[in-house]
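A single protein chain has been removed from this complex, and every other one stays in its place.
Showing chain A:
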Amino acid sequence: MTFDASGRLPEAFLTPGGSSFMDFLAGHAPDLLPGRRALGAGDLSKDVPHGTTIVAATFADGVVMAGDRRATMGNIIAQRDMEKVFPADEYSSVGIAGSAGLAVEMVRLFQVELEHYEKLEGTTLSLDGKANRLSALIRGNLAMAMQGLAVVPLFAGYDQDVQGGRIFSYDPSGGRYPEQFFHSVGSGSVFARGALKKLYREDMSATDCVTAVVQSLYDAADDDSATGGPDLARRIFPVVAVVTADGYQRMPDDQVGDIVDSIVGARRDRPDGPNAPLS
């Protein structure tokens, strides 16, 4: 980052340009962009913490996103209370799986990108516009993804145009895919999605939707060692975000705790979780 020694605003700041903070950084301070670093050769994935499972599901008034709290480094639990679900702006939420350090940096950049646009243009981006900016951010990280430092986000938000929640998934090369109803990413995602398939109903209330999503995280933790289950001893519960027309809200820990307690209580009777009807 270069600030003019005289204290005067550098020429680049006063040059008319686009409304993207990422583009501005690319021209003025490329070293601040996450994807622009030179790496040693080889697979680096075992040497840095990785975040794991994120689940999102839409309901009548919006969308719910939840993530477990574990970060792993090979067979080691690197962190047990990591947060992987963040507000992207007032009406959207982003969850991250993959290389944790890079992912958190990307979320920070993504948040600034959306806020920067909003301040310069005086209006917010459409939900698809936001999803595309995230796509560009992930694409810039392709070289690092090839060395094992992939970041795979899940993006969800309330779309004012359709007045409902929407979910977007990504691949490490920046591909962006709108998802119907629910989706999950990360190492435990297959198990979470399997569970959610049986539990999901389109007409659920917010509380029911959160319950279904936390159930699916429990199932992911049940079968995937890299996904952390609810830590009842330390009272560490999944981060749950609810995005509706009223904006992004993180569900308070005591409310999530109540839902977790009822789920864990029921699992004492039936460890595999609720029974879905056969037909």
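A few comments on the model shown:
One rule holds in what follows: a residue touches a chain if its C-beta (ideal position, glycine included) is under 8 Å from a C-beta of that chain, and two chains touch if they have at least 3 such contacts; residues count from 1.
In the analysis below, contacts and distances are computed from a predicted model.
The chain absent from the displayed complex carries the UniProt protein name "Proteasome subunit alpha", chosen from "3-isopropylmalate dehydratase small subunit", "Quaternary amine transport ATP-binding protein", "Proteasome subunit alpha" or "TRAP transporter large permease protein".
The chain omitted from view is touched by exactly one of A:9, A:60 or A:276, namely A:9.
Only one of the listed residues, A:60, A:112, A:142 or A:245, touches the absent chain: A:112. Only one residue from A:29, A:76, A:146 or A:232 touches the chain missing from this view: A:29. Mapped onto chain A, the interface with the missing chain covers residues 1, 4, 6-9, 13-14, 16, 21, 24-25, 28-29, 32, 108-109, 112, 115-116, 119-120, 122.
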